[in-house]
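One structure follows; several queries about it will come next.
Every protein chain of the complex appears in place save one, which is left out.
By letter and in written order, the chains are A, B, C, D and E; residue numbering begins at 1 in each of them.
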Amino acid sequence: MTRPSGRMNNQMRELSIISHVNKHAEGSCLVKCGDTHVLCTASVEMKVPAWMKGMHSGWITAEYGMLPRANAQRIDREAIKGKQDGRTHEIQRLIGRSLRAVVDLHQMQGMTIKLDCDVLQADGGTRTASITGAWVALRQAINKLLAEKKLERDPMLGQVAAISCGVVQNNPVLDLDYVEDSNAGTDANFVMNDKGQLLEVQGTAEGAPFTADELMTLVKMASDIMPIIMKKQLEALK
Amino acid sequence: MTRPSGRMNNQMRELSIISHVNKHAEGSCLVKCGDTHVLCTASVEMKVPAWMKGMHSGWITAEYGMLPRANAQRIDREAIKGKQDGRTHEIQRLIGRSLRAVVDLHQMQGMTIKLDCDVLQADGGTRTASITGAWVALRQAINKLLAEKKLERDPMLGQVAAISCGVVQNNPVLDLDYVEDSNAGTDANFVMNDKGQLLEVQGTAEGAPFTADELMTLVKMASDIMPIIMKKQLEALK
Amino acid sequence: MTRPSGRMNNQMRELSIISHVNKHAEGSCLVKCGDTHVLCTASVEMKVPAWMKGMHSGWITAEYGMLPRANAQRIDREAIKGKQDGRTHEIQRLIGRSLRAVVDLHQMQGMTIKLDCDVLQADGGTRTASITGAWVALRQAINKLLAEKKLERDPMLGQVAAISCGVVQNNPVLDLDYVEDSNAGTDANFVMNDKGQLLEVQGTAEGAPFTADELMTLVKMASDIMPIIMKKQLEALK
Amino acid sequence: MTRPSGRMNNQMRELSIISHVNKHAEGSCLVKCGDTHVLCTASVEMKVPAWMKGMHSGWITAEYGMLPRANAQRIDREAIKGKQDGRTHEIQRLIGRSLRAVVDLHQMQGMTIKLDCDVLQADGGTRTASITGAWVALRQAINKLLAEKKLERDPMLGQVAAISCGVVQNNPVLDLDYVEDSNAGTDANFVMNDKGQLLEVQGTAEGAPFTADELMTLVKMASDIMPIIMKKQLEALK
Amino acid sequence: MTRPSGRMNNQMRELSIISHVNKHAEGSCLVKCGDTHVLCTASVEMKVPAWMKGMHSGWITAEYGMLPRANAQRIDREAIKGKQDGRTHEIQRLIGRSLRAVVDLHQMQGMTIKLDCDVLQADGGTRTASITGAWVALRQAINKLLAEKKLERDPMLGQVAAISCGVVQNNPVLDLDYVEDSNAGTDANFVMNDKGQLLEVQGTAEGAPFTADELMTLVKMASDIMPIIMKKQLEALK
Partner (left out) sequence: MTRPSGRMNNQMRELSIISHVNKHAEGSCLVKCGDTHVLCTASVEMKVPAWMKGMHSGWITAEYGMLPRANAQRIDREAIKGKQDGRTHEIQRLIGRSLRAVVDLHQMQGMTIKLDCDVLQADGGTRTASITGAWVALRQAINKLLAEKKLERDPMLGQVAAISCGVVQNNPVLDLDYVEDSNAGTDANFVMNDKGQLLEVQGTAEGAPFTADELMTLVKMASDIMPIIMKKQLEALK
């Protein structure tokens, strides 16, 4: 099988992370994973959500959006529909959980950091690109808080990045673009830390059920690419 | 380690599936998995969603709800808040995908079957109990359509059921109740078919990251219990 | 005239009230009035609504919902429509008013009790069944507060129950089921206390206007059945 | 007992109905019942609601609103709160039902008449004033349709009007203003036709339960005043 | 060119301002500009919006609404649509800005005055009539606050009124009614103070672009009529 893009099965798309693309935000980057472009910003607020009062902790949360023409077909603006749809909820919950998994929230009492991931252009893999970029923006924001002595100790416990894998025509492939995603039998997203451990696994049989062995193959493929993605993250921080 | 319930690590809670609990619905059952009680109904409509017109297919979708006092703390009614929250969206999308994975939608042209899963009482594992129960209600509804000759051929390709597993204090355990779920390092839901294949995997490191090996242990645990759950489903259909 | 159910004109459907159907709620029961099944729970909160601050009083309120397939035709979930419809508002306001009429709210300062009445299956008379069941759940919750010494004195001033009557083909009949309700010329709901007094009367000429005399006949019919309903409530509390 | 207004117990407030206050509407009047002022308009549309297609009938419906400063305290605009509250729903459903009770909808196939009742200033009894005024606006609109030959036969079966009564300090009184309404033990609204029959009865024990005898006294009081109100309606139509 | 109404190009419609039309409001008037009728009320609240806390200032804001049958075609009630539309937002923002421009908000610390402008009947020019009437209601409310010593000094810096002008078939005309407005090439609204200065200019080429010279002609026309409108405002206050 040849992939539509001509890539090898375990080959990721060109990944670039451009830092400091927003003059207001405490952290920001533009992640480009092939034709998927996501703008990530980190915003610090010196307060916590109401339900967290008295819990001696800080909070990290994420929001996800798509510009109406990020896709081949224009989609209606959620602000006009009056609510975020199910997919948006699912993705922003995933981003938030992934980042909280590498931060000691008790080290950032009284603070909230909001990560906004807005997709300017989509071509598959927007949620994993969002996680990868959001970590960079979060790292910048925390560095700023440390430099300004608003944080005494670094609450960041590690690095987090994400990638999708899938089974297309019985072949396990890495980093699906939109065309492949639409034709995948199985599609899985992996969020990992810099120790090679898993933080989130989401696998879905969109067309064909998968076995435990196939799941392992995909985990392996994702694990192998992680050091390369994480190196890009660190370069963006320099 | 002793589990709070005294169960063995690979022991599921008492599971019962009571059929025909609703005199109006084309299919219905009350699933009780320990203290988690979910009422599942299947409703047949002789039309398809607008976006599906002209696609020579039928549709299966699910909705999920919780009565306000299903939990220890009363939660506000989503009808009053004016929208379903992110968790609800995530769960009902999962139920719908899981059921569609075992149905040939092209065999049920022009029909929609809606599965409503309403949690009367919650004690962990409501989404997996919903999937297990929804399949029974769906099977009943399809049987009725076959009996009434509204369907020529059985569109059902197999059986589907679900269970949660987790890592609690480094021990892999099956079928977490609420207390365990709150303390789990990792929590995973597995949706499988009757061939032992995976349809959905959702694993989350709520407290502690997990390795590929740990994921495999959980997959194994879930696979082993599936035949027992599926037997209960078939008994409920008699 | 023979009633569709074969009941006599002044005969109520089989009524059963099953207590303690929810392990979390401070009070709960499942009311079955024929094929109308309503799950009622009472939830205690140690605070009052914002508008009640400084009024040295407590509050009792009710919410009403219908599962999507409670009826012959599935109805859309109010959580998805984004609001409760007019009928729901009307009913939950009625339930709340009826219960407040038999409680001295000043005896329960700083507390709110919320009664949730959720219709699992409907066959006419859901609002009156809700009131009858909600009183049982409320009584249980207040008993619990008294036992826990959170209430010093019993704020409950009496018992409350409700029943519908109607005029079908010029015959006054008791406790209309759905088929009768759809064909009734006049439909009326009566909420009464244990002294035989009226708390609420709602009479509507759905097909045929009614006279003062006919209204009196219906009041009499409702009054006569009340002791029997109230006995069932007390039995459920044992 | 002397009433705050000095009126006798069975004395209504000054009632005036000014017709043709809106140059666009097919029917319109301004009802003034003491300091309660309601603007009623009837709007004809040559179509029926979607759910009524194929039913060979027309439709009559009502909407009710209050200007933000109709009351002593300004209330938030429902357009800003994003929804109509429970009381509004209850009232507009009552107005619609009352008017439909005196119209043969099958005589107005394919037409909808919408009655808008907007309270410019409130002092108790806004819902009954709305019904009284809405009938006048409806009668005008139907007259116009008859004159224009859009209706062949008069679908109006009779006249409808409404009044409130209540028990204040154990005295039955007619047409409560806001001060009395706030202090009433029982408050009841009666909608009647020109044959002296009841179309709607809504009685609520706001402070003190009431007996069947008291209910009869209030029905009598309302019946006695109806001819006077209906005469005003007819005069407004001249 | 003859105007549809027979008015001269620089002739305003008959303008009347009737004060004290609402017994509850701190200020109120009914503005009639031809067949455009707007009810304006001023409501005083002894608090400021949350975002204004600690700013040692008061606040003035406006809301605008249209009764459903204010126009030739009935429009849906915004309370039912669940939100105010873009035009409503635009107009109420304009009214609020215009009034704030002639008040020293620091002289009314801790107070909010809300101006409600509700269109009972529309025939073009509702936003300018609203501004003209809202100023009268605001002046009355402030006079009341001064009389009650709730304000020490008069925060009102001047008078404000508004008028529309337009270019119809290449003729500049004053105070367009609905028919003219629909056919205007250019439509402009001018808000001015009693020194002849501009507070707001909104000019739109609805059919034909306009030159700077034409804009000047319209400004002149509006300026010339202002003293007459402002005299009416003062007369209404007597």
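We adopt the following convention: a contact is a pair of C-beta atoms (placed from the backbone, for glycine too) under 8 Å apart; a residue touches a chain by one contact, two chains touch by 3 or more.
If you're wondering where the values come from, they're calculated on a predicted model, not measured in any experiment.
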Touch criterion as defined above, residue of E:D76, E:E90, E:E148 or E:E235 at the omitted chain: E:E90
Contact with the hidden chain (one of E:M52, E:L146, E:V179 or E:L215): E:L215
Where the missing chain touches chain A, by residue: 22-25, 28, 35, 39, 41, 43, 45, 63, 65, 67-72, 74, 77-84, 88, 114, 116, 118, 120-121
Residue ranges of chain E at the interface with the undisplayed chain: 83, 85-87, 89-90, 92-93, 97, 101, 188, 193, 195-205, 209-212, 215-216, 219-220, 223
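Following the convention adopted for this analysis, only the chains that are shown with their structure count from here on.
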Distance from the mean Cα position of chain E to that of chain A, given in whole angstrom: 50
Distance between the centres, which are taken as Cα means, of chain C and chain B, whole angstrom: 33
Centroid spacing, where centroids are CA-atom means, of chain A and chain B in whole angstrom: 27
Junction residues of chain E - those touching two or more other chains: 82-83
